[in-house]
Each structure stands twice: as structure tokens, then as C-alpha cells.
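Could you have a look at this structure, given as C-alpha cells, before my questions?
Missing here is one protein chain; the remaining ones are kept as they sit in the complex.
So that you can tell them apart, the chains are marked A, B, C, D and E in the order they are listed, and the count of residues begins at 1 in each.
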Amino acid sequence: MKSREGMSERNSAWLWQRIRGEGETLVNGEPLLASFFHSTLLNHSSLENALAFLLANQLGNTDVQPMLLQQVCKETYASEPQIIDAATADSLAHYDRDPACKYFSMPLLYFKGFQAVQAYRVANWLWRQQRRALALFLQSRIADVFDIDIHPAATIGSGLMVDHGTGVVIGATAVLGNNISMLHSVTLGGSGMGAGRRHPRIDDGVLIASGAKLLGPITVGRDAKIAAGSVVLSDVVEFSTVAGVPARLVGAANKSVPSQDMNQCFDDG
Amino acid sequence: MKSREGMSERNSAWLWQRIRGEGETLVNGEPLLASFFHSTLLNHSSLENALAFLLANQLGNTDVQPMLLQQVCKETYASEPQIIDAATADSLAHYDRDPACKYFSMPLLYFKGFQAVQAYRVANWLWRQQRRALALFLQSRIADVFDIDIHPAATIGSGLMVDHGTGVVIGATAVLGNNISMLHSVTLGGSGMGAGRRHPRIDDGVLIASGAKLLGPITVGRDAKIAAGSVVLSDVVEFSTVAGVPARLVGAANKSVPSQDMNQCFDDG
Amino acid sequence: MKSREGMSERNSAWLWQRIRGEGETLVNGEPLLASFFHSTLLNHSSLENALAFLLANQLGNTDVQPMLLQQVCKETYASEPQIIDAATADSLAHYDRDPACKYFSMPLLYFKGFQAVQAYRVANWLWRQQRRALALFLQSRIADVFDIDIHPAATIGSGLMVDHGTGVVIGATAVLGNNISMLHSVTLGGSGMGAGRRHPRIDDGVLIASGAKLLGPITVGRDAKIAAGSVVLSDVVEFSTVAGVPARLVGAANKSVPSQDMNQCFDDG
Amino acid sequence: MKSREGMSERNSAWLWQRIRGEGETLVNGEPLLASFFHSTLLNHSSLENALAFLLANQLGNTDVQPMLLQQVCKETYASEPQIIDAATADSLAHYDRDPACKYFSMPLLYFKGFQAVQAYRVANWLWRQQRRALALFLQSRIADVFDIDIHPAATIGSGLMVDHGTGVVIGATAVLGNNISMLHSVTLGGSGMGAGRRHPRIDDGVLIASGAKLLGPITVGRDAKIAAGSVVLSDVVEFSTVAGVPARLVGAANKSVPSQDMNQCFDDG
Amino acid sequence: MKSREGMSERNSAWLWQRIRGEGETLVNGEPLLASFFHSTLLNHSSLENALAFLLANQLGNTDVQPMLLQQVCKETYASEPQIIDAATADSLAHYDRDPACKYFSMPLLYFKGFQAVQAYRVANWLWRQQRRALALFLQSRIADVFDIDIHPAATIGSGLMVDHGTGVVIGATAVLGNNISMLHSVTLGGSGMGAGRRHPRIDDGVLIASGAKLLGPITVGRDAKIAAGSVVLSDVVEFSTVAGVPARLVGAANKSVPSQDMNQCFDDG
Partner (left out) sequence: MKSREGMSERNSAWLWQRIRGEGETLVNGEPLLASFFHSTLLNHSSLENALAFLLANQLGNTDVQPMLLQQVCKETYASEPQIIDAATADSLAHYDRDPACKYFSMPLLYFKGFQAVQAYRVANWLWRQQRRALALFLQSRIADVFDIDIHPAATIGSGLMVDHGTGVVIGATAVLGNNISMLHSVTLGGSGMGAGRRHPRIDDGVLIASGAKLLGPITVGRDAKIAAGSVVLSDVVEFSTVAGVPARLVGAANKSVPSQDMNQCFDDG
């Protein structure tokens, strides 16, 4: 059973202490990865430094070298420390909700959904600083490397889990609340050519199962569940479950938080 | 509002002049990307040279170096200049139809859907020159780098927009007309083992929304719309809209061109 | 027509002889790829050596260099030669079932679905040797490079074809039999947080068409067919066809083996 | 004529201000190098940061990545700021003594002699911190990349100019004072197997011309000149000039500082 | 015996025809190098294209990519075709004078002395176009990669052989005539800080043996020979041989051209 201790004090320093503790065990267990664990985990004094190193290493290329991206990430985190709070919550979201995530360090080390979201958070900060060319460059790199396409103008709260991640698309005017879970191939897409909001708003606690497509400026109320493969074209009321192509209401009054339960299924009545 | 001037004279030289103009602004705006904008845009005298550079840079690896791929691309464009006309139309399709595409240079610089289609156009030329091994190698590189799998034997007209792009699959005997729009995760798949045509034919002006799967040697008539998440197993008449798994007729007599409107939704009646 | 000779003697040595024979033709046909064909095919004395080279080349990076991964692969194959038998069956599955696969060498050289499955087989062996950190590292690399996410703890038989492959997800407790075919964007996903088996069991001969999502600890009986875009939440009886969101029985008593026929369609009655 | 202003205030901040000023001109003059000048010069707030970036970029490889070396350099400079004072003096030594060095930024950007000495200064600090393995690794990288072999245990003062640099060898027990100039192919070599000091001691202001070999625990007095191609096997008195194989006294009582004059010749009487 | 045919018609087209002919034999002889020979030799239609490819491949790095350097080289050759005439003469100089050079293609493929001189010729052209920053960047790359330091402002005639090459230094105001041979570790160095010419002038036909150092604005007359290890501080009359530290006249009235004979020795009387 995974540790739930310290739920009340889980800030980034707390998390980093646990990740480093795992790193100290890992580094002795697999010689081929000793330097990987050292350079990615043990070498850093904080979660933000580790993230800056890892994102730079994954997204740097001959156009923009890793050392330069590392500096951009550090500048982002120094300027807006709440981004590290969000990264902490994202990381713990994976730990708490994904049975395959058995260690605190796994999202950072291995999960492309987590890594892509953290890179988006840097791109979003750049976007808000009017450094839009670099934000778009990063979006393009994220799409190439992780196959996840999040527009840097999108608004995303904390505690987001993107599981597996390949194929996720989140549009420029999408707004996501806190503690949302989504799986691979989820689309929060626009529709049509109009100005103004073109993409969905997703409230807290929502679970969007794999392959679901939510299109247009709709709203999904809190603690709702979107079943796998659904195509959602209209608002979804809070606490309800929708499914199908197009999606229809198949359940109501969810008693628990879908994004925590991670039950992608629905009552196939 | 994006510029619509010069619709009648939008050839590749016209487009290249605008892209370079944007490049001159961009290069001074973001020092980290100065050389990227210079080497990708300002350094070239024409769209074909810029494309050859960019595709080589994205698809080259230790097996075939960028300089060699650049030469292959240049040879392709010199031999069949219509490919650059098609690239011009593809680029403008993104500019005209995608609200997130605010500059003429964005497809070239950032959009993997656009880049993958241009790489396919080179692979298709190689295929027709009987250089099939290199065409298949390129297909494999495109699938690895962009996560888009287009068989080099497929036939594709001009003015194609592939938005986002991750997960798109287009089979060997597919035939696509002009001015088509499709989104990520679209499949134009084969079915069964028979000889002859095994994949769909898509006529002009069709919009295929995200995640739609069109299977077998069916025909989709002009200006039809395939809704998101649909599974299409039979012919679709022109001007109509189909949706669902399997797809059924949900609307008829579209009055405008779906691939221009980019309305992925349908009347959820 | 592709050769079916020697069906009874198609072991890895037999296959390797054919692949090398093709390589000798290819190497003279495309000068740009001469070293690629030499280093990937002609340079090796056996399928296992070629696979070790190719996987190392695709998955190595600055964290773990190709030469080290090559050694891990060789160690795997030496320790468990049945993995090469499975690779042989996988390779022939592509050759036999995919009309676009015209040569024995194509899966090895070009098909990311095949390559990802072979990399999983190495990761799975590492997982069973308790080298879990390296197994998870490989899973992460496979997901980044091929956009295919197979948990190393999953159990997979031989003769698997994963066509195109982008977006496939197979969870940790999934169990796959022999001679299964699946296409891109297929999910064998978990559901919920419980312990024990959380993912599907797929029996021999099943075909899972593109984009189908199978969720939870369900069982799909032998020679069943899952239509494209289906969302399957409950057991599927053997020899039957299911389709839809959620999937319903649409056909029964398949007379041939769906994974061989590769007919993704179903009777759209 | 090069600027001599501010001789009294030439600290690292003063130098960095001038280097950055040059960088601002350079970045607009050569588009191909815009990012090079930006990333190497304009992107940094101090000489130490620029040096850490540059050395990491030059010496990093697949064994130790640039980002890790950058961190080592920063740690070195933070721990012992005098190393930056020495780097400043070395840089100005090139500017003052080399007619081909027309800009303050040239040693940093282009001169392998300067770069190798700065890398030695980091290796030497590591050596003194008992991180001898990393010090030896760096020595080996410096020898591979710059063809200059300086043992990290050597003691070197500030204001050293190593012009051109290829082939320079400085042994472990060599001791160099301040404001020394040497050219390429100079050897400060050991002789024999004994313990204790085995290499030369060079006092302040000495000029060692190209190809000179000084062997064994000899002493070269201040402001002496060693002519090109000399082989020096015994002590050299201060202010004198020696030449030949083996070297003999050819001049005495130098009236100016040889390392400043850079006159490699001697009176060929 | 190496071919001397066609002495009167040995232009770059003639040479390229021979090099390509050798390439066609080589490409079938060593499979590991098949693509190397193809990409370096067979893939090109002229010596200038092959040189541009090779220099770009050797000198490109993360600061300036190979494709960009290739373009710079091509621009150079198009603007000043005499540089290719000089490259042709340099290449034939190796073929004619070096017993280890048994094929016309060897200098291009393997000899760092030849490659460094060709890169200098590009840097020199850039220098004369006032693109001095890029010229200095190239000088620095040549010094790092080939360990040969030629200032781009130096003036060098055609038919230069630099054998082995490591450690050669040629200063900014050096002037070299035609048909000169020099070996590794040769220095044409400056002396002192004065303005004006500071480096040697070397006339046609001179041989400078390994390790010789020529310092200051001296002149070496035509068909003179500088013995190995000499330190030359004063003028050398034509047809004579000098040797020693400092160099003295040891022979006079050379009857043949020393740079052709390649006799590094002298009469040790």
C-alpha cells in the first residue's frame, strides 16, 4: 500500500525529500541507470531544479540547447513559485490515483503526461510574459517529443493527472480547474472559426476517460465523469456521468470524486 | 483579423515574402530563437529551400544525415514544382482555417501536421520514382517523429490541413481530393486482405473531425462532414453530415464548405 | 503474391535467411540507405543480433547509450531464447496479415508497432528479473519514441501484430494470448484503484480494430472481433463481434480467424 | 589601437561589461552566429556564468552531459571567486599581448589556449577538493578537445597567456607564477621516476616561446625568456634569455618584461 | 606507381572524375563505409559540392549546424571559383608528393592537413567579405577539430601540402606562395607587438620540414629547404637549405624543388 502519510504537509519540499530518498535506493540498484538517477534526482537540491534539468534534457535540441532551456525553466520557477506548487500537486495526483505509480519519483522520471504538463506550465508562463514565440516553440517541441499538444494560452489548475498521455489535445481557450484526471487521446477541442472562447471549461474533480472528445465552448460541471470514447458536444452537469457518441447522461449524482476513483467504466445498462 | 488580401495571387513566392517578413520581426523578438528563425526562415530564398532545410533537420538521424535528406528534398522540388504549389496551399489552409494559426509562418515552423504532410509529399515522389526503399524509410521516420503514418503510395491533393495531427493514419490506396481538413487521430484505414483499393476516397471540401475512423474502399462525397469519433463503414453522400459508431446520417445539404468552417460539432438532436 | 512457402519451418533462422536475402537486394538499390541496410541487416548473423542493434539504436539516448542497451538486449535473448521465437512469430504476423507488408524485412526495418513490441519483450524480461527500474526506464523510452505504452508487467503471447501502433496502451495486468492483431489507438486499460487484475484478458486469434478501448478486468474470448472505435466494458464471448459505445454484440460465430482476416468492418445492419 | 583605459579597475565586472558590449554589436553582424553570441555572451549576467556555459558546452559529452559540467563550474566559482579573478587576468593577458586579439571577447569565444586554462582551473579546484576522479576526467577531456594537457595538480598563477596552445604539456608538480606567456607546443615536463618535484618552476613575467621544452625540477627566474625550440635542462637566471638544444645563455638583463613584449626571437649572434 | 597521366589537363573536373571513379570501387569494398563513400563522394556532382559537404560535416556543431556551413561553403565557391582551383592543386600536391597517398580521393577523405587548408580557404574568403566574426569562428573550429591554427587573414597560394598537420600555426600576416610543402608542427609565427607585417613570407617551392619554427617578418626564398626542428629567425636565400637552432646555412643551390622531393633530411656534415 502506498504511503498516505503527511497528507496535510505535502508541499514541494516534502515531496522532494521523498523523491530523493527513493533516488538513494534506486542509484544502487541498477548500475546502468546510476548516472541517470544521480543527474536527474540526487544532483538537485529541490524539485524545481530537478524539473528544470529534466525538461531541458527532454526538450532541448539543436535549435535550442538544453542549457538554455534549463535557464528558462529556472527563471520561470523563480518568477512564479506557484508553478512548483502545481507541479507538486500534479505529481501527487499521479501517485495517489494511478495504481501503476508506486513511487513518488515515477511521474518525474518516467511519465510523459506529467512531463508534458510541466513543460506546458513553463510555456504558459512565457505566453503570459508576452514571449509568445518561445511559448509556441515549446508547444511544438512538446507535441513532437511527447505527442501531447497543449496550447500555451490554455488555463490549467493544479493537481492534473494526464495518464499515458499520447494524443491529448487541449486548445487555446480551454479552462481546467483543479484535481482533474484525464487519460490518453482526450481532446478538449475547438469548433468553428469564431472569436471568443472556443474550447471547453472543465470544473474541479472531473474524470475524462480515454479517447473522449469534448468540443466547443461547453462546460463540464464539478465531479462529472466523461466515459471513454465519448464525444461531448453540450454541457455536462456536475456530479453526472455521460457516455456515447454523442454523449448522453448515463448516471447521476456521483457520490465520490471521479478523478480520484479513476473508474473509467460506467454502468452499461 | 487575419489578412485575406491577395487571395488571387497567393502563390509560393507571395507566401514566402510574407513568411520572411514575419521572420524579420520574430528574429529580433526572442534572442533564444534568433538562430532558429534565421536558419529556418531568413536564410532561405524560397519556400522550397526553407522546406528542404526544415524537413531535413526534423527527419535526419544517424542512419541518414540531414544534409543528405536536404538534397533529396531539393531534388524532389526541382523535379516536380507542383509539390511546392501544394505545400503553399496546405500552408494557407492552416492559416485560413485554424484560429490558432495567426501567422503565415506558423505551419512551417511549428505544426507537425503540416510538416508530416510535406514530408509525405517527398516520400510520395520517391515512391513514384521507384525509390521505394527510401520512401518507406521516410514513412517510418515520419511515424516516429510526428506520430503520423501516411503511406507514400497514398494520393493526396492540395490544400490539406491536418490539425494537431498525432495519431493520423492514411493507408496506401487512399485517395484524397483538394481542400480537405482533418484533425488528429483520424484513420483512413484499410480492411481485409484483398488486392485492389482497400482504403477510402475523400472528395473535395470534406471535414473529418478528430478521432473519426473511415474504413475500407468507401467514398465520401464532396463537402461532406464526418463528425468526431465516428466510425464510417459505408459511403457518405456529398454535402451530408454523418456521426456515430457506426456512423449514420445526421444532417444533409451543408450550405457551406465544412473543411473551411471547421465546425466539428453537429446538431445533437 | 507474398510467399507462403515453408510455413512449417518458419523459425528464426529461416526468417533471418529471408531477411538477409532481401537485404542483399536492398543494399544495392538505394545508395543513401546502403549503410543503413548493411548495419541493420547484413552486418548481423542472426535475428537476435539484428534486433539488439536496432532496438539499441532506436531507444538509446544520453541517459543510456546504445552500446549499453545492445548488451542488455543480447543478455535477454541469450537468457530466454523463446523471446526470439516470439519475435519471429510477430514478424511473420505482419508479413502474413498486412497487405502493405510486402517483405519479410519490413517489420524489423520500419514498423514502430513491431519495434515497440520487441522492446517490451526485453523490458518484460527485465521486469521478471527484478530489474524493475530499467524496465520502467525502457517503458518510458518506448512511449517517448514510439508513442506506444506497454507496461513491462503485462503478459503477451507470440504472433502479435500491432499495426501502425501510435497511441496503443496496454496496462500492467493485461494478459494477451497468441496470434492477436490490434491496430493503432487501441487501449487495454484499467479501471479504478483496486488491487488484483485491473486490465483485460484477450484470448487467441482476437482482432481489435483501431481506436477500440477495452477497460477493466474483462475477458475477450478466442477469435472474437472488436470493431473500430468500440468501448468494451464487459466480457466478449468467443467467435463473436462487438461494436459501439458501449459495445454490443453485432455478429456471432465468426467462421474464420479475425486476426488473420484483418477485416475491421462489421455488418452495419 | 586597442583600448588601455581603466587599467586600474579591470576586474571581472569591468571586463564583463566590455565583453557584453562587444556582444551586442556582434549579434547583429552575423546572423549565422546570432544564437551563438546570444547564448555564449548576452545570455549571461557575469563572466563566471558565461565561462561555466562555455566550458560545459565544449567539454560535455555522452559520459558527462553539459548541464552537469555547468553545475560543477558554477560550484567551483562560487566556492573560490579568486578563480574568476585569475580568468579575468588571463583574458586581459591575451588582449594586451596578442596583436591578433582585437576584442575583449575573443579569448572567451575563440581561443583554445584560454579555454583550456580555464578548464584546468576548475579541474585544479576539484583536485584540491579531493574529487580527483572528476579532475582527471576533465584533464582527459581537455586533452582530447583542446590538445592541451595540464595536470590538475599543477600550480598556476594568474595572467597566463597560452597562445594557440596545441601541444602544450604541463606536468603535475610544475609551479607557474603570474603574468607568464607561453606559445603552442611548450612542454613543462618531468624527468625520471623519483618522488618529489619533477617539473619546472617558472617565475613571474617569463616568456616561453613556441616548442620550447623545459624538463625536470629546474627554476626559470623572473622576466627570463626561453627562445623557440629550446630544450632547457638547467636553471635559467632571472632577466636572461636562453636558446638552443640544449639551451645556452644568449642574452642577459632584459630591460622589459618578455611575457609582455612577446618577442620570440633573440639576437642571432 | 601512381598515375601521372594528364598532367596538363588536371583541373577540378578531371580530378573529380578520378575521385568518383575510385569511389565506385571503394563503395563495394567495405560495407561499413558504403554510406560514407556514397555521401562523401558518389553523391556529389563536383569537387566543390563534395568539399562543401565534407567541411560542413567536420566543422558543424551545435552552435552552427552542418547544413548552414554547407551553404556558406557553396556560396564561397560560387563567388570565387579560383578557390576550387587551389583546392584541386592542394589535393594533387598530396597525391604527387606523399608516398602514403596512393589515391586521388585520400586527401579529401582522410587528410586533416588538406581538410584544414580547405576550411581556411573558406574562412579567408569570409574575412575578405568582412564577415570576420564567422571567419574567426571557423578558425576556432578548425583549431579544435584539426589542431591546425591558420589565421583567416593569412595569404596562401595554391598547391599547398600540409602533411599530417597537427600543431601547424600560421599567423595573420604570413604570405605563402605556390607549391609549398610543410609538415606537422610547423610554425609561421609572429614576434613582438608591432603593427605591420609580423609573420614570414614563403616563396614558391619551399619545403618546411616537421617542427620547424619560422618567426618574424622574414623571407624564405624560392625552392629553399628548412630542415626539421629548425628555428629560423632571419631571411633564407633561394635554393638554399638551413638547419639548426637557430638555423644556419647547411647547403646551397638545391638542384630540384624541395617541396616536390620531400626530403626532410640534410647533409649532416
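One rule holds in what follows: a residue touches a chain if its C-beta (ideal position, glycine included) is under 8 Å from a C-beta of that chain, and two chains touch if they have at least 3 such contacts.
Since we're looking at a predicted model, the values are computed, not measured.
Every shown chain touched by the omitted chain in the complete complex is listed here: A, B, C, D, E. Among A:16, A:36 or A:137, the one in contact with the hidden chain is A:36. Residues of subunit E in touch with the missing chain: 26, 29-30, 32-33, 35-37, 39, 57-58, 97, 99-100, 106, 109-112, 145-147, 164, 166-167, 183-185, 209-211, 227-230, 243-245, 261-266, 268. In the full complex, subunit B contacts the hidden chain through residues 62, 65. Against the chain not shown here, subunit D presents residues 62-64, 68, 72, 131, 133-134, 136-137, 139-140, 143-144, 147-149, 151, 166-167, 169, 171-172, 185, 187, 189-195, 198, 211, 213, 215-216, 229-231, 233-234, 245-246.
Criterion: only the chains that are shown with their structure count from here on.
With each centre defined as the average position of its C-alpha atoms, the distance from subunit C to subunit E rounds to 55 Å. Here the CA centre of subunit B is 28 Å from the CA centre of subunit C.
Counting partner chains per residue, subunit C has residues 32-33, 35-36, 39, 62, 147, 166-167, 185, 211, 229-230, 245 touching two or more of them. If you draw each protein chain as a dot and join the dots that touch, every dot ends up joined to every other dot.
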